[in-house]
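Report on the structure given below.
Note that this is a trimmed complex: some chains were dropped, and none of the rest were shifted.
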Amino acid sequence: MNIKINNIIKTNNEVGDNLTPNSIKPKDFKVDFWKSKNIEFSFGEIIEDNSPDSRDEETFMGPTPKPSGTDLRSWDMKLLERYPPFYAPFCDMCCLCTFGKCDLTGKKGACGIDIKAQQGRFALLTCCIGAAAHSAHSRHLLEYLIHKCGSDHPVDFGNNIDIEAPIMRTLIGKAPKTLGDIRESMDYIEEENLHLLSTCHTGQEGNHLDFESKAFHAGLMDHIGMEIGDVSQIAALDLPKGEANTPLVELGIGAIDHDKPVILCIGHNIAPGVGIVDYLEDNDFEDEIELCGICCTSIDITRYSDRAKVVGPISKQLKFLKSGVADVVVVDEQCIRSDVLEEAQKKGAALIATTDKMCLGLDDRTNDPVDAIVADIISKKDDGALILDPEKVGEVATKLSLSLSKSRKSLKSLPDMDKIQEDAFKCTECEWCVRVCPNSIPIMDAVSSAGKGDFESTEKLYDHDICYTCGRCEQECPENIKIMDLMAKIGENNLKKEKFNIRVGRGPIQDVEVRRVGAPLVLGDIPGIVAFVGCSNYPDGADDVAKMAEEFLERNYIVVTSGCGAMSIGEYKNEEGKTLYERFSGDFDARGLINVGSCVSNSHIPGVAIKVANIFAKKPLEGNFEVIADYIFNRIGACGVAWGAYSQKAAAIASGVNRWGIPVILGPHGSKYRRLYLGRSDKEETWNLTDMRTGKLIKGEPAPEHLLYAAESREEATVNIAKNCIRPTDNNKGRQIKLNHYIDLHKKYFGTIPEDVYRYIRNEKDIPITYKNDVKEILERNDWEPRELVMEPTILDFPRDE
Amino acid sequence: MNDRVIPWQPTVIAGPKQALLATPETAKLMLKKAKRPLFVVGPYAKNEPLMSHVKEIAEIWDLPIVTTADTFKSFHDNGIESDSYGIVEIANLLKDPEWEGIKGEGQNDLVLFVGCIYYIASQGLSTLKHFAPHLKTLTICKYFHSNADASFPNMKDEEWEKYLTKMKTK
């Protein structure tokens, strides 16, 4: 039956004689061969790989190995029909070419573009940049690790994991056996990213839906990029391979020992961190020197050595830099403050840049002797150095920290509270600090009270990063009050409070876990997987993320997290002083709280959904994207949450997640991505499904209701997450469970049973027993009639009679 | 430039088109001219005094209320009738000229906003500015919203209080 479906897909997506020839396709997949033999190209076909590195294996190959954007366009158009893009322009003008700027308010630009296409174009550009950030990071890492371990280093995660790379397997059409094998995937995404970026050029694509289709493709390429990064580093550096109970490591500014020499790593690329850990271990400096990190690089270093410490997410950056605790600041790439060199200089800390992504105008000292570099920095001849060799970074950073920690004692603290108060006293209450604050937090009140000696309001803003120290207030302040110093000082006063923990990132989910949760997930017994990912820039502090996680953990959902989200969750304690990591296990199961790792580990989240389709439902993966995505979309009640939208990476991740058929809820700042995908529950015809068992068209429900949604408050988000975990394949019991949570939460946060519950009730067995009478009233009010349950739902085209 | 008509978050400025400065008088004129006005109310109205202002303004002008975020609960608890939508959801519906309206009465021609988070409201207003030529938007927050068709200026609480009070007479 599936094969038939695939035949249809094939006619829409034949990898044929067209102008989007993927460079590797004609060579490796021998389209001509199939054509000439008139063999149908669909899975069910057995393909022999005759390429030189063939391992004489037989693989079922679906219709779209290494798809170009247009190969998956028909799938995208199906999603976009249900969830048309909702645009909220951030700027009314286009400034991309020198014909402009053009005002697009009800008008076309000089190139003929309209505001819709322009928004789609911007979404594509954003996703291309985001995907490039992960993918270029992964290319670096891959080549570094090949350089270190050899291209034949095996990609093998042991007996518990058969599918190391579900995304590559689905999209490239094969499983990488060695690090060297991964290069093929890398080449593919580099080529695709170029094609996609090209489309952002003036005078290319003109249709907003086609821009969106390309943005989906960019997002999907991003997922391959992330998987390459994490799979490579797990394989080569022996990071945890999916073990559930990885150790807890220390987290928080208060966890850093100020008295030792401190090396701070900021960014995302583990390579220099590895250089430092190795050097410290090889030279027995582990006890002597404090190694800590901010952002994903810290998460990844703890996966390599659980003696490293995590300062916190990106929102801790300016606070910690201003504190002067770090003697050496090592930056690699991504999510680093652009003014990091300036901030390090202010505190007399040495700065080492380590990648081409951030050179900061520093001299390239890669090939100079270590002692010369160290001497030039210690003598203040240089502000820092660009060192592109991770091993050398390890040695230079260590030697610098040992030397600087002595001379920097006085710089390791902030001005006295008196000084701070004196400064704050200059506040004239002009309110501009509040107006330029991304969240309009009451910073003026905090400063003004501090001027009067009352630091409590500042403290409130410090805790849980309600102020995430972007520094815009300080930049704007006409009195030049050092508001960020004030903020950092408050932290210094409360170090004890700032001690938490985080579970070391485990990487992928094991096959055995997937087997265990497959059925309950698809049928609804486990009400859903909720994934808290993305950056800070929270509307009201980091606590909201932890509270949402707690809510769903207590309700038997599986909660997955990564990166800044994983750190935010770790920074929250209950009344007994326990973090969520201490209260919930790391198992991928109901009530499990799984930290997969860093940004690139996000790939394991769609990865596990893919594995459910394969391990539990036996769907072949290779070249079979649409079937897998359709499976996930209709059956796996997963919902991503990116509460603190910030970067282009987050946009790319979300677009990729969406293309796999998984909805995402954003925080209010997500509206500034300018594009959402919203469903219309009032348009019943858009929710129709086909039942593959019978071929019948069946009335569906808005499940998921939206594909990309921005919520204004945590409460709104929470209710929406629960609702967006509903799926057509829920059996009656599963639907009851899911609706029970939805109603519960709606009652809790909105005070009533949600009126739209009737849309999700197919027959009376779906009604949660607790709410039976109330729900029945709603059903009656809305002229509800029972409808058929779908057995094998699909939104793909069903074979027509021919 | 007049500080009262600089967007409250100044970088919200989006292009040549800027909201008109609305006084209570012009706001009332707009309400009088409107055939199917709608009142969209955000979470800042969960607390007093805004909640009462909203209630009374809605009553005097006979405005159906849409509450965004989780504002519904406070309103419900205080006996104020409203329909609950996400702010992006209601903006999405408002831009569809074919939408049947919250009560099946058809698309609106004037939407009054108050109490939403400034930047998400700005984004929603941008959506309506570009994609809902069939309706006008008016904000009565104490912040100037340049993406609206008309907006109250930036004000201190006292002045705003007066403005809102004036809205309670026809």
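Labels A and B are assigned to the chains in the order they are written; within every chain, residues are numbered from 1.
Following the convention adopted for this analysis, a contact is a pair of C-beta atoms (placed from the backbone, for glycine too) under 8 Å apart; a residue touches a chain by one contact, two chains touch by 3 or more.
Fair warning: this is a prediction, and the values are worked out from it, not measured in the lab.
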Per-label copy numbers for the whole complex, where each distinct chain appears once: A x2, B x2
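Assume only the chains that are shown with their structure count from here on.
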Chain B to chain A touching residues, read off their complex: 8-11, 14-17, 42-43, 68-70, 72-73, 76-77, 84, 86-89, 91-93, 99-100, 116-120, 123-124, 126-127, 129-131, 133
Contact set on chain A toward chain B in their complex: 86-93, 103-106, 115, 435-436, 438, 440, 539, 668-669, 671-672, 674, 676, 678, 680, 682, 709-713, 715-716, 719-720, 749-752
